[in-house]
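Only one protein chain is missing from this complex, and each of the others stays in its spot.
Chain nomenclature is as follows: A, B, C and D, assigned in order of appearance, with residue numbering initiated at 1 for each chain independently.
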Amino acid sequence: QDIIVVAHGQANDPFWSVVKNGVDKAAEHTGANVDFRSPETFDMVQMSQLIDAAVNQEPDGLVVSIPDADALAPSIKRAVEAGIPVISMNSGSDVSKELGALLHVGQDEYTAGKAAGEKLASMGGTVGICVNQEVGNVALDLRCQGFSDGFGGSVDVIPTQNDPAEVEAKVKAALESNPDIDTVMGLGASLVGEPAIRAVASVGRTGEVNVATFDLSASFLESVSKGEAAFAIDQQQFLQGYLPVSFLALNASYGLIPGGNVPSGPNLITADKASQVVELSAEGIR
Amino acid sequence: MTQDTTFHHGDPQREAKPIIQMKNIEKHFGNIIALAGVSFDVRPGECHCLLGDNGAGKSTFIKTMSGVHQPTKGEITIDGKPMNFTSPRDAMEAGIATVFQDLAMIPLMSVTRNFFMGREPVKGRRPFRRMDVEKMNETAVEEMRKMGINLRGPDQAVGTLSGGERQTVAIARAVYFGARVLILDEPTSALGVRQTSNVLATIDRVRKQGVGVVFISHNVRHALAVGDRFTVLNRGQTLGTATRGDITPEELQDLMAGGQELAQLEGSLEGTV
Amino acid sequence: MTQDTTFHHGDPQREAKPIIQMKNIEKHFGNIIALAGVSFDVRPGECHCLLGDNGAGKSTFIKTMSGVHQPTKGEITIDGKPMNFTSPRDAMEAGIATVFQDLAMIPLMSVTRNFFMGREPVKGRRPFRRMDVEKMNETAVEEMRKMGINLRGPDQAVGTLSGGERQTVAIARAVYFGARVLILDEPTSALGVRQTSNVLATIDRVRKQGVGVVFISHNVRHALAVGDRFTVLNRGQTLGTATRGDITPEELQDLMAGGQELAQLEGSLEGTV
Amino acid sequence: MANMAQTVQDERLKQEGLGARLMKRPELGAIAGVILVTAFFLITADSAMFTLSGIMNFMTPAAQLGILAIGAAMLMIGGEFDLSIGSMVAFAGLIFGASVVTFGLPLIVAIPLTMAVAAGLGAMNGMIVLRTSLPSFIVTLAFLFVLRGASLVGLKLASGGSTQLRGVRDAVQDDWLAPFFSGDAFGPIFVALAEIGLIDTFKNGTPKVPGIPVEILWFIALSLVATYVLLRTPQGNWVFASGGDRNAAANSGVPVRKVKISLFMVTAICAALVAIITVMDAGSTDARRGFMKEFEAIIAAVIGGCLLTGGYGSAIGAFFGAIIFGMVTIGLTYTDFDQDWFQIFLGGMLLIAVLFNNYIRKRVTGER
Partner (left out) sequence: MANMAQTVQDERLKQEGLGARLMKRPELGAIAGVILVTAFFLITADSAMFTLSGIMNFMTPAAQLGILAIGAAMLMIGGEFDLSIGSMVAFAGLIFGASVVTFGLPLIVAIPLTMAVAAGLGAMNGMIVLRTSLPSFIVTLAFLFVLRGASLVGLKLASGGSTQLRGVRDAVQDDWLAPFFSGDAFGPIFVALAEIGLIDTFKNGTPKVPGIPVEILWFIALSLVATYVLLRTPQGNWVFASGGDRNAAANSGVPVRKVKISLFMVTAICAALVAIITVMDAGSTDARRGFMKEFEAIIAAVIGGCLLTGGYGSAIGAFFGAIIFGMVTIGLTYTDFDQDWFQIFLGGMLLIAVLFNNYIRKRVTGER
């Protein structure tokens, strides 16, 4: 059995490396021959070409993430027309059915952001910033929007590039120029969450400013368990890699398929759970 | 020292109006004063030599004349009309062709492409108008041969030519685009015996066709062989202009060395420079 | 045409062993044959002139001698021992200093920095060993003055120097690093009257100190003024070597023009080249 | 002609085979790289890679990159860089997307408009570079940021708050100009070929290759035009001259300013063309389109033999450079290598392809 996974995130992205670990694990368990592929950067045009390349190989199953339905639709439809079973994961829950995918494994970004916002508001937050390290990725925009809606208070979006030192300096700059800020929402754990904790510490407000982030990293989880950060939103992306591959393998062997979407998250990891998750995160499973 | 050549120096056209006239040209580079007020003119059919010590400002001056530098002060007139060249292309359009001391060649490009750079002949109709490559190659090889250089092929990169071959390309190019004024900045410095005779003969030929020639040289003999008038520059200023016959070679040589006493070796080198 | 100069040509040291000997050197560039078997040697205290038409292969040959090119075929011996220069630095260490025709200067760098490039004098102890900038500046200005050029300042970029000023930097540098062999590729081509006398006098001086000089020129007079032996190249091959006195200037001039008949203008230019 | 024959008989020339003469051209050296990469994938990759549909598949990204690379190569030969072409893809995409979706303009207006805006920005780049004599690297870098930022702001305006503008496909699908800029050309021929069994079909009978993606045709056409211009027109000569030595060119009468500004405009128009094609194909545009494409374009040009210092290179070289880059990036997915190793292979393959190309050229021409 040949199964191909085409994702928009790279194997060296901490988040996607976990997905890939899930894929690999499923390959091991099912005995299927699985390939994980992604464009070099967030590039919808190239991603659609990768899907085309996969379709050319006529695999027994195809797993895709769908951050831009318009751009990927023709390629996905082509796969479906070619009779290849498709499962979507991570992003694209809203369009998955319409494009002909069998089901979707993932979390709804807006809802997750909103849940986080509500939680942070309930922790007393009134003025927040949402730090976006991947400006232009619509899924991330949705999170900030959800966060802003759920949070209720005033929310500024801070765009940054891919450098932890820069993120730290910018978060610090924001905290210094607006001392009312009491909440920092990051969209990635190691790139934003960790430096944000350092920034908060350097202005001497550890504990006063709530830091939360999407996704996990072992270091961030340690901070959560120590109480330096509020929580992390886990979408259990290991499942986003593991489940679709197993489903497709089963489908190829026995024609089995679950009847609906699988919500792999959101799952708030707060201080009580954090310490148990640290080790798994360090192994690339969470 | 030989001063009488067999060139027939025609009618020096002393009365003819100058083609180009430069008045009180100054040129400063930052705090460096390269030209401190130089006047000069060229009449049709004459060869006007510009002489002077190293660093006197000769190249700077002719670069001003050919549109490379804009003068800091001073006036340029062509046929009596004030002119303001903003680029060498302007000067070319006014009929001035120049061989620069640094030759203005592109080492990576072939002889032919360098030869015609900026003035490529075309054939065919738009939009299929294209360079006439055969004609270009033939012309380049032929013009070089006239100057005494047999090229291996017209597509050799200029950067791999020998010093004299390269200088010859620049001269042949300027002569070919036969202009109203031909400026030659030390054109024979890298040339062999044969090539030098050819260039001097060429100067004589174009002069007879009515072109005004500006000739820069450190070689008194070359200057005397073809020059009708001689202007000497020293440290950015004119030491004066002399007419052929009004000045002895010895006087000229002294002037060219900047009017200073020659080094004590002068005696010992008598006649060698 | 003046052939007897007042230089005292010392003892030509005909019997001295050559410092450097080149045997049957060939050099090909791709399909271009630049040297087709040239032999040449330099003895201490002599000035050996290398003459020839443009493109004859003179520069290519001396580049092989100074480690820039590796010969395609042939042998180089120094003091009788076979040598294989892989870089110009090797040749320098063997005592060979060269003025290349293209001068090997960095236009963006100052006169001083170019002068000492590769051989900077230092002062102070490690790790604080540093360039002796004052000494460098003074030396550069002084050596240039000796050659007849008064610099405005030692920090002017070489790219903004006049052609002759630049050539003088290259010559002064090679002479200053007084080596066993001094190679000069058309060193006087851009020089003024005074500067040329100085260079010729300098050649004479270093020769008397026992340095072997290789002198390339297109100027028969310059060659005759300082040369002890004359080797003529033509189209990549040696036409032969003559000793001072064994050859008349006219013969030499014919040889230099590649042994071909001069253009019909020769007569008319008699004595001017 | 007679002259040439004669000079070839010069005793100072060795005989030289046709191969050697061909290989001296910078563009033909790059073919060696293509052959090597092809050989590598023939051995290691899934056979699907070299089916007709596999070839179209890697040629599509190669063509999109290649259109940029040809512009970049001409500009590099002319001695300048444009780091803003990646951002220009995004910005032109925004202009085009907004024209057709937000303002409902027909393609016959929207396409020239997009190109004009791009050309204007290119000219602005060029004018700043020439006026200030700052390096083009730094000026166009500023535009890299400015245009990327402007795309973000503009997209949010045009789409009402999102960084993605959708609906382009619907807006243009009935436009008569659309087939020239999107989809596949020669569709009917391919269907016919599939029917007679010359082309593989999917289970449902549609041909696996529905036609030749238009970008491939644009790519080939542009390469030919650029090559013709560079080698056969005065303007091409000026490009080499301006890049080889700006002062020498100007002193010889080449209108260096005009040449350089035109090249900046051409490069920007190439970016606009890629933007139009990809936006129409994708049906949407977003603020990250074209990200890093400026570097990939320069890479392709350099693989194809352009010198970063200007004055040397070829459009055909850039053509093959883009194909090498496209083959390597897509090709690795046809192999069984683990994705973790992807970049190691990508880097290794690039280096080997370029080394090989270089080695072959040197052997053949006898350069040292």
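Basically, contacts are C-beta pairs under 8 Å (C-beta built on N, C-alpha and C of every residue); 3 or more make two chains touch, one makes a residue touch a chain.
It should be emphasised that the depicted structure is a prediction, and the values quoted were computed from it without experimental measurement.
Colleague: So which of A:28, A:94 or A:166 would be touching the chain we can't see?
Modeller: Of all options in A:28, A:94 or A:166, contact with the hidden chain holds for A:166.
Colleague: Among D:42, D:192 or D:308, exactly one should touch the missing chain; which is it?
Modeller: D:308
Colleague: Considering the entire assembly, which residues of chain C contact the chain that has been omitted?
Modeller: 66, 68, 87-89, 92, 98, 100, 102-109, 113-114, 116-120, 122, 129-131, 133-134, 137-138, 141-142, 150-154, 173
Colleague: Suppose we count only contacts with the excluded chain; which residues of chain B make the list?
Modeller: Within chain B, the residues that touch the unshown chain are 28-34, 36, 70, 235-236.
Colleague: Taking the full complex into account, what residues of chain A touch the chain not shown?
Modeller: Interface residues of chain A facing the absent chain: 11-14, 17-18, 21, 156-159, 161-166, 168-170, 172-174, 176-178, 190-191, 194-195, 198, 202-204, 217-219, 281-285.
We take it that only the chains that are shown with their structure count from here on.
Colleague: So what's the Cα centroid distance for chain C and chain D, whole Å?
Modeller: Comparing mean C-alpha positions, chain D is 49 Å from chain C.
Colleague: When the centre of a chain is set as the mean of its C-alpha atoms, what distance in Å lies between chain A and chain B?
Modeller: 72
Colleague: Please list all residues of chain C that touch 2 or more other chains.
Modeller: Correct list: 29, 32.
Colleague: Going through chain D residue by residue, note those that touch at least 2 other chains and give them in order.
Modeller: Within chain D, residues 12-13 contact more than one other chain.
Colleague: According to the definition already given, which pairs of chains are in contact?
Modeller: A-D, B-C, B-D, C-D
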